[in-house]
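One chain of protein is taken out of this complex; the other chains stay put.
Labels run A and B following the written order; every chain starts at residue 1.
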Amino acid sequence: MPASHFESVSVRNLVKTYHTFDALSDVSLDIAAGEFLSILGPSGSGKTTLLQVIGGFTGPTSGKVYFGDTDVTNLPPQKREIGVVFQNYALFPHLTVAENIAFPLKARRVGRADCEERVAQALRTVDMEGFGDRPIAKLSGGQKQRVALARAIVFEPRLILMDEPLSALDKNLREAMQLELRNLHKNLNATIIYVTHDQREALTMSDRIAVMNKGKLVQIDQPKALYRAPADHFVASFVGEATLLPVTRLGDRQIGLGGATLRTPDVTTDGKLFVALQADTILLCDDAEDDADSNYLNGTVRDLVYQGESLKADVVLDDGTAIACRIASHHYNLRSVPELGHRIRLKMHVEDTIVVPG
Amino acid sequence: MTDMPKLSAIERTEQRSFLLLFLPALILVALIIFAPLGKLVVQSFQDEGAFSLVHYKRIVTERIYWSIFVDTLEVSLAVTALSALLGYPVAYAAARASRLWTGLILAMVMLPFWTSVLVRTYGWLVILQRRGIVNTTLMDLGIISKPLELSHNYTAVLIGMVHVMVPFIVFPLYAALSKIPPELAQAGNSLGGTRSYVFRRVILPLSAPGLLAGAVLVFVLSLGFYLTPELLGGGKTIMVSSLVERNIEQYSRFGAASSVALSLLVIVLAIFWVVDRVLPVEKIIGVK
Partner (left out) sequence: MKKLQNLPLYGVVFAILFFLVFPIIVVVIMSFSDSRFLTFPPKVFSLRWYESYFLDPAWMRATRNSFVLAILTTILVVPVGTAAAYGAHMCKMAIMRHMQLLLLSPVIVPVIIIAAGLYMVYAQVGLLATKLGLVLAFATMNLPYVFISVLAGLRSYDMAQEDVARSLGVSRLAAFMKVTLPQIRPSVMTGALFAFIGALDETVISIFIAGGENQTLPSRMFMSLNDEIDPTIASISTVLISVSFALVILMSLRSPKKANG
């Protein structure tokens, strides 16, 4: 399938003001043609408003939206050539699968033979051949998802917008669909803007992720970079599910935590600092071990919870700070797991000792 | 509703076009409801071509006038109370019965609801008049020797009006009652409440909004009710509505009719205004 119809998208200084708050305050963003960009944020962060503005369903209070070089800010949705997949799919229940997919083609007065062929082609793309005559009500959640997708791509849009399209599916199906969406993205070379509040989903699928909070774009980066180098307190807690502990800055690359001095890759800012501790980057270690690339922490085991594939240990550091670490529950590890109330020594790689501003 | 966006240019145009869609309906209402109300206002303050308060003075000073207002309020209150009394058990049974029975009970409420008021009033005439069903049956049975005066009086008006109003109470009440989970009553009983205690302390408070909506609607509809009092009241002027009609059709006293009609309207609007604080008017109206 030709990929040329997908375009880049630019959003310039978007502001959307509601009576009491800014749903979007000065958001700028560039999405390359063929890129899969996720907009990640909690509810109320403005991510859906941003999607609505890009889709043309609401207008911005100020700012511009460009597709390629064209200013589309004042174009109504029907002139934007975008494929949209909503959370609840928004399939037309009074039409069949094929009629749903043919809807955008009919709107463009595509000839009948051509129309039929393209519907069949779209159904093949989403692996739904032979479902054309089914009524929408007779489809499963995953099938509805595919039909919505087929309908969004059949008219060769410039851009595909997705608003939490997988949130209604159960876990297994959701993971399968994530991979399918990724493949589809590669095959079509489509520009996709994908709104979600699920960080794992965003990390799995995206080329880049834009994290939003309180109407502002906080960070935009590749998944790995986002995870490794969160821009601030919010991104660290939202993306990594990290425990954030206040720390003091002791030097250029040194912070104090739990009575110990930790080395970090970089501490650039002054002011309030936090260390973002990911439960699974903290490992058990012997008393003897001493490695130049590691930071070491000492504490007491306060609680141990068996969670299936791992054990979660609550550890109180010497100054009373509580942290959690996750110990994979295979037997190599279980041998060395200390008992409740016992001393424990932990290590963490210097590069994993991420410090973020508050 | 709470958060009004500062609208962008396209949205402003769009919002304006939505208002435009409203316009034809507004024009109809302006022509058919508000123009006549305006006409009534003008007429009511006019006597022989000059401004005058004589028509309103008449309502206060002439006993016939204000006593009809009092009677109307009395009848409406009685109708509301009786309708609530009759409507509650029906709505309660419909909310608690099995699906089949619920359907049957509601169908039996719908039947009169969808039947013309004229037809129903005619039915009551047949039943209640001198040679009607009740009298002939009682005479055939030898219980009475000469027919009772059942129609063309206050009682007949009451019966006929209650018959019209009961469905208006049943529908909102049923809606409220069927939303109360049956487990609540069971929980109440299990906590040691008797049936009547649970009813008074759990079911009745929870169904109160439905009851209020129905009662307000019935009261207001009763205040302006015309057909049943006119036909079953036997030519006596019992209600304000008849007073309006008579002043127009029989005496052509438009000023008197207008002042009476507007006084009634003020009462009705005052009721809605008060109730609106507790229960939005749209909720009350939305039942039909």
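A few notes on this one:
Everything below uses one rule, namely that contacts are C-beta pairs under 8 Å (C-beta built on N, C-alpha and C of every residue); 3 or more make two chains touch, one makes a residue touch a chain.
Not measured: the values here are computed from a predicted model.
In the complete complex, the residue from B:68, B:176 or B:220 that touches the missing chain is B:220. From the options A:90, A:168 or A:229, the residue with contact to the unseen chain in the full assembly is A:90. Subunit B residues in contact with the hidden partner, per the touch definition given at the top, are 1, 4-5, 15, 18-22, 24-26, 28-29, 31-37, 39-40, 43, 86, 89-90, 92-93, 105, 108-112, 114-127, 129, 131-133, 136-137, 163, 166-167, 195, 220-221, 223-224, 226-227, 230-231, 240-241, 244-245, 248, 254, 257-258, 261-262, 264-265, 268-269, 272, 281-282, 285-286, 288. Where subunit A meets the missing chain, the touching residues are 55-57, 76-78, 80-84, 86, 88, 90, 92-94, 103-104, 107-108, 151, 155, 161.
We take it that only the chains that are shown with their structure count from here on.
Residues 2-11 of subunit B touch subunit A in their complex. Residue ranges on subunit A touching subunit B, taken from their complex, read 16-21, 23, 58-61, 74, 76.
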